[in-house]
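Every protein chain of the complex appears in place save one, which is left out.
Chain lettering (A, B, C and D) follows the sequence in which the chains are written, and residue indices restart at 1 in each chain.
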Amino acid sequence: MRTPFTLRLFQSMPRGGWIALAIFAAVAWIGVPVAHLALPESHPLHVFAYTVSLLGKILCYMVVAVAMDLIWGYAGILSLGHGLFFALGGYAFGMYLMRQIGRDGSYGAELPDFMVFLDWKELPWYWAGSDSLLWALFLVVALPGLVAFVFGWFAFRSRIKGVYFSIITQALTYAAMLLFFRNETGFGGNNGFTDFKRILGYDITSPGMRVTLFALSAALLIACLVLGRYLVTSRFGRVLAAIRDAESRVMFIGYNPLHYKLFMWTLSAMLCGLAGALYVPQVGIINPSEMSPANSIEIAVWVAVGGRGTLVGAVLGAGIVNLAKSVFTVYLPEYWPFVLGFLFIVVTLYLPDGVVGLWRKLRARRAAAALDDASAAAGAGLSAAIGGAPAEVPATERQAARSTADTPIAKGANA
Amino acid sequence: MLCVLMALAALPARAALDPALVQGLGGDFNARVAAIDALGVAGGDEAAALLDALEGGRLGTVDGRLVVIAPDGLRDATSGEALAADAGAATRITVNNRLRRAIGTARAALALSSAQPAQRLAAADTLRENASPALLPVLARALAAEQDDAVRAVLRYATAKLELASPDPALRLKAAQALGGSSDAAVKNLLAALLEKRGDGAAATWVEADAEVRAAAAASMRAIDRRIGLAQTAGTLFSGLSLGSILLLAALGLAITYGVMGVINMAHGELLMVGAYATFLVQGAFRSHLPEYLDLYVLAAIPAAFLAAALVGIAMERLVLRHLYGRPLESLLATWGLSLVLIQAARVLFGPQNLELANPSWMSGGVELAGGVVLPYNRIVILGFAAFVLVLIWLMMQKTRLGMFVRAVTQNRPMAGCVGVPTARVDTLAFAIGSGVAGLGGLALSQIANVGPAMGTGYIVDAFMVVVLGGVGQLAGAVWAALGLGIVAKFLEGWAGAVVAKILVLVFIIAFIQKRPQGIFALKGRFADS
Amino acid sequence: MIPTLEIERERAHLDAERENQREHWDGSAADGRVYRPGELDLSHKVILYLDDITVSFDGFRALNKLSLTIDAGELRCIIGPNGAGKTTMMDVITGKTRPDSGTAFFGQTIDLTRLTEPEIAHAGIGRKFQKPTIFEHHSAFENLELAMKADKRVRRTLFASLLDDERDRVAEVLRQIRLDQAADRPAGLLSHGQKQWLEIGMLLMQEPRLLLLDEPVAGMTDDETERTAELFTSLAGKHSLVVVEHDMAFVEALGGKVTVLCEGSVLAEGDLATVQADPRVIEVYLGR
Amino acid sequence: MLKVDTLNQYYGGSHILRGLSFDVPVGQVTTLLGRNGVGKTTLLKTLMGLVPAASGSISFDGRDITRAPSYKRVAAGIGFVPQGREIFPRLTVEENLLMGLATRPRGSAIPPRIFDMFPVLKQMMARRGGDLSGGQQQQLAIGRALAFGPKLLILDEPTEGIQPSIIKDIERAIRSLAETGEMAILLVEQYYDFARALADQYLVMERGEIVMRGAGADMDRDGVREALAV
Partner (left out) sequence: ADTIKIGILHSLSGTMAISETALKNVALMTIEEINAGGGVLGKKLEPVVVDPASNWPLFAERARQLLAQDKVAAVFGCWTSVSRKSVLPVFKELNGLLFYPVQYEGEELEKNVFYTGAAPNQQAIPAVEYLMSEEGGGAKRFVLLGTDYVYPRTTNKILRAFLKSKGVSDADILEDYTPFGHADYQTIIARIKHFAAEGKKTAVVSTINGDSNVPFYKELGNAGLKATDVPVVAFSVGEEELRGVDTKPLLGHLAAWNYFMSVDNPQNKAFIDKYRAWAKKNAVPNADTVVTNDPMEATYVGLHMWKQAVEKAGSTDVDKVIAAMGGQTFKAPSGFTLTMDATNHHLHKPVLIGEVRADGQFDVVWQTQQPIRAQPWSPFIEGNEGKQGL
């Protein structure tokens, strides 16, 4: 008998996960809006506009991290170009925001300021329809999706793997960055898009809009997590992981890795695009530096900090790193790179499976302590091993078990 | 004015300087230029001394009177008598480019009578570029007296350039023919001007009336064009190779730490930085302790840069990376952290600004090919240095046991231990060597580009591209990739500009990997794809 | 100099021949056959044709004009010295290695040299590798589930859920390969022999028409070897099997026709006793 | 030569080796038999220092090596042929053999008897290890372990994937190595006939314990073959 889809969607996450999500949703959709809109500033529980936008921004980063984890953690494809998809989504929505400025720009013209300044008399063709929210939303998903699909199609078809794939994604985003820096490209050059005024006519700086964007970001994150969780627990997810571990073997049992990778890759890019679209109105600017190679590497770093291949880890990693950055650039403006740098080193040395790995280890240890004889310890270790967190296994053996699942870069290195 | 100058030129070379003429130096801008020109034509030691004083900022005016500002007080510029007023009373005459150029030409005119052929040659070269018609007699005199063939040749060009404007068609013809041996674009323009027409339609007349001169000019132009074209192609090729050698030096260390050892070393750029900073410190030490040998600081920096980076590498390896072998993912994260730390450490210790590193004199300037194409010495030296480092690494990896051990350890660490290789020691040593080579890269880069805390971030992307494009673990691949990218980039840049060229190079890399998904030197064989 | 010339001439010749054949194939209407992947056509009772296959690596000929046919339902043993080309032959059949020349047909109509690995697998050829290759991070159960015969396109796997009979089938195979106790262990942690079994299990789940087994009993005890032999003989008839082994006892237990490969081509063929008596086989393979 | 005393080993929580004790005397072939997954390979890995022993001791040549790193064990004279070949795929055959001389002084030559035993290695000197066929790789792994002239040779299923004639050669070679009286040999085998033909002493393992032991000549009588069946 086939289990109904909704039930399977529900089963894809453990109960604890659903409870955590529900709490998160309650806080994001009710707690924060109330605390921001209804409580007076003097109230100790008031959530400041600053905090709302900061958290909103971080939520968008978390979505990107989840998208990255889907493609890296579960499909073993390390993208060093995800910043591009994020930025494309941002630019697609930014075009709409620019059009919404209307005649309120510096030049009081119908065209965005930077075009007036370039002596352009009309919108270039690729701006057509950008004043429609629907079209903008379509582009937000379609543009990164299309770029990813075309790029992925050629790359996966040529069987580009591992570090070779990583490097060309980096080249792609780098090239796009240089292209967008040019004024002639028609996206405002280095200054990018800023000074947004409204969405659908509503003031973008109003508390209501701020909270709405925040809540939407939270919704997107929840949707991504549920979707991601479903994907990785489905047979599709198992095939993907199998491709990651032994691609040629997968082919010999009849799956075509090209289609699997391409699907996940394109989906991941689209999620990034959505995140970018929500990010731009919340931070108020999009410029080509979002496409810089270092930005994309950082996305990978978030995921690694949290724990690759766990989804939750990606969320935690993005949250921890970005919060740390936001906090320490304020409190330790001249020394925060030390703090962050050491954080990364300590995580790698002492938390080999990221923050999530630590949590699992602690849980395994607690379970072991609860039953206080040797065989119980054995059971716990075993369950840890079975649970996919072989933290208890001696290092050399863990390496052996991992050898085929090495990251793409390792494969490149050992190839 | 021209006549005045002509008249002046006829004066005997050693005549005392006309005070009126000299006072012009204290006058308005045009008067100064005129005075300098005149000094050049007049010649003599006094004129030279005055020019020196002017260029050195030691000439000033006190109440309109021209004075030389000496450490011990003021002296009148013409009479040399000491003045009572103290040095602060004088208004210094500022020298700007325009004056400096005039001074240069005047100096060259003076130097034509130098006893040293080398000085005369340099002077003739300057005049060839800048001589004004006023100097034609000086040139003619010098040419008549000149014995040295090389100097004569240059002088003849210089004269010919001026003679193109001569009223005598025969002289013009000779000049036009003589200039065919030049490879100077400016000369070409002079000739081209002769072939233009003045006026409109039927009424138009040739600038150069004489058909024979025109034909000679056209022939000479073609000859110059050919020479310039050749030199420019050679120049572009050289710039490509040079860029390639720089990419290679930036990438070689990584070719070991990443390519061979498999550590995704995001702190590679910072190892380059360590090498460059070590070079800076060596330069500083030479400046303060061995100023007379300052030119050799770069050589002394070779071991210093290597060791400094190697030590940092050893520390990195011992403290962090050693726990991460076989976990390349984690090495990405940890080295990213290390890179943040190293950059900020440099900022805190040395400040955020760029550091000044001077090319030693033997690395300054360049050899000039035809047509103004210059191959700078620093780039030539770096090209050679890249080859040197490359050979060193190649010998190390291919010809020593250590190289074999390193390769074996990365391919199968546990098994390498089981045949008796002390894997930990080999790792440290190999990482130290890779880091040291990165330090050498930093040394080389310091001679071309800026040295600052974040300098490494500019190279890390390129370095990874080179190593990967070549085929990971393939030293030869890295060489081809670096040189190939350099040359492609330079030819594209000449054609499309730097920005578009850079974009095209990246697109080229993407397309190239489609054709060769494992880099230029793909590993073939059954183990490669499993 | 001369040898290379010769090789080149030969290669040119082969190329020409291949070109000829292409022409012949393209004129598919002429003989009424369709050379495209599709239903396996066993009208001639032959499941695999290898004809004149040559594979070389940097001038070294791993396969040298190899020709071989396997009948439908047959159990064929391939033996031969180390380096004879047995594994390479399987690489060619499964699309991993493209032959320099020669043809490989699955049934009457499927040209293997034109298909990709997944297409070949889909057409009904399954393979067990010489070095056991399984998905180390997946449990033994999941390994089998993935291998299971099913629609393997993305849009199906996205929504696929395990049916009860499928679950039973996996459980049955797990018992068969004695891994029911280790069903949930990550396969990477299994011992060498257990991995061998798991890979055989995956092949069973795949239900291919043709099974290629490269040294399936290496690392198994004699007792397990016997069981494997029983398993394979029971499969024969419904499936076709090609087994590569160096264990003569096992080959004997299988009892099928034996082909001896040597230096990339067939040296001898026949039942085991005949082949074992062949002095050339003794010389290059069995030893004294 | 090698003395193992109440050795224990765990993977995570599962007890894989349970208090093993045995000797490997010099000049003899000791064969270790056992079904799949009983822990034979784990034992050998522990002997080589690839996994640390949880408790118990290992001594070699009178010296305690329980905690020594792998390379020191090799330097002390232990040669190892692992299960699954584990050759260095991107090194050439020659380099793989030279790796076997890692503990010898620089410039040591590969002893010619390796090529006498495995002529194919000589033909394929310049080919990369990973390109060899399975059986060729196995031969290379044995050659590599023999290259430096170990005092103790540990072999994990060395006949796997090797053609019959060469198995016979290996059998003869191991015999003669043991008979020189200077070498101890510990052989893990599934291939009963081969094990029996070589064994001076045998051990049978089950679930991490040695359940039978005796002289090689008594293997048939003791019913070792039957013990290995389910």
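Just so we're on the same page, a contact is a pair of C-beta atoms (placed from the backbone, for glycine too) under 8 Å apart; a residue touches a chain by one contact, two chains touch by 3 or more.
In this text, all values refer to a predicted model and were calculated from it rather than measured experimentally.
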| item | value |
| --- | --- |
| Contacts of the hidden chain among displayed chains | A, B |
| Contact residue for the chain not shown (choose from B:337, B:452 or B:477) | B:452 |
| Hidden partner chain, touching residue among A:37, A:116 or A:324 | A:116 |
| Residue of B:184, B:270 or B:427 touching the missing chain in the full complex | B:184 |
| Touch criterion as defined above, residue of A:107, A:126, A:202 or A:350 at the omitted chain | A:107 |
| From B:101, B:141, B:318 or B:516, residue that would touch the chain that is not displayed | B:101 |
| Those residues of subunit B which, in the complete complex, touch the missing chain | 29-30, 94, 96-98, 100-101, 104, 129, 184-186, 189, 232, 235-236, 239, 242-243, 246, 343-344, 347-359, 364-366, 368, 371-374, 376-379, 448-455, 457-458, 489-490, 493-494, 497-499, 502 |
| Contact set of subunit A toward the excluded chain (per top definition) | 48-50, 53-54, 57, 106-107, 109, 113, 116-117, 119, 178, 181-183, 189-192, 194-196, 205, 283-285, 287, 289, 325-326, 329-330, 333-334, 336-337 |
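Operating definition for what follows: only the chains that are shown with their structure count from here on.
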| item | value |
| --- | --- |
| Distance from subunit D to subunit B - Cα centre to Cα centre, in angstrom | 63 |
| Centroid spacing, where centroids are CA-atom means, of subunit C and subunit D in whole angstrom | 31 |
| For subunit D, residues contacting two or more additional chains | 11, 50, 131 |
| Per-residue multi-chain contacts in subunit A, two or more chains | 248, 385, 390, 396, 400, 402-403 |
| Subunit B residues touching subunit A - in the complex, by the definition given at the top | 258-259, 261-262, 264, 266, 320, 323-324, 326-334, 336-341, 343-345, 348, 410-411, 413-414, 457, 461, 464-465, 468-469, 472-473, 499, 502-503, 506-507, 509-510, 513-515, 517-519, 523, 528-530 |
| Residue ranges of subunit D in contact with subunit C within the complex | 11, 35-37, 41, 83-84, 120, 127, 131-136, 138-139, 157, 160-169, 190-192, 225, 228-230 |
| Touch list for subunit C against partner subunit D, complex | 57, 60, 80-84, 86-87, 130-131, 189-194, 197, 214-215, 218-224, 246-248, 284-288 |
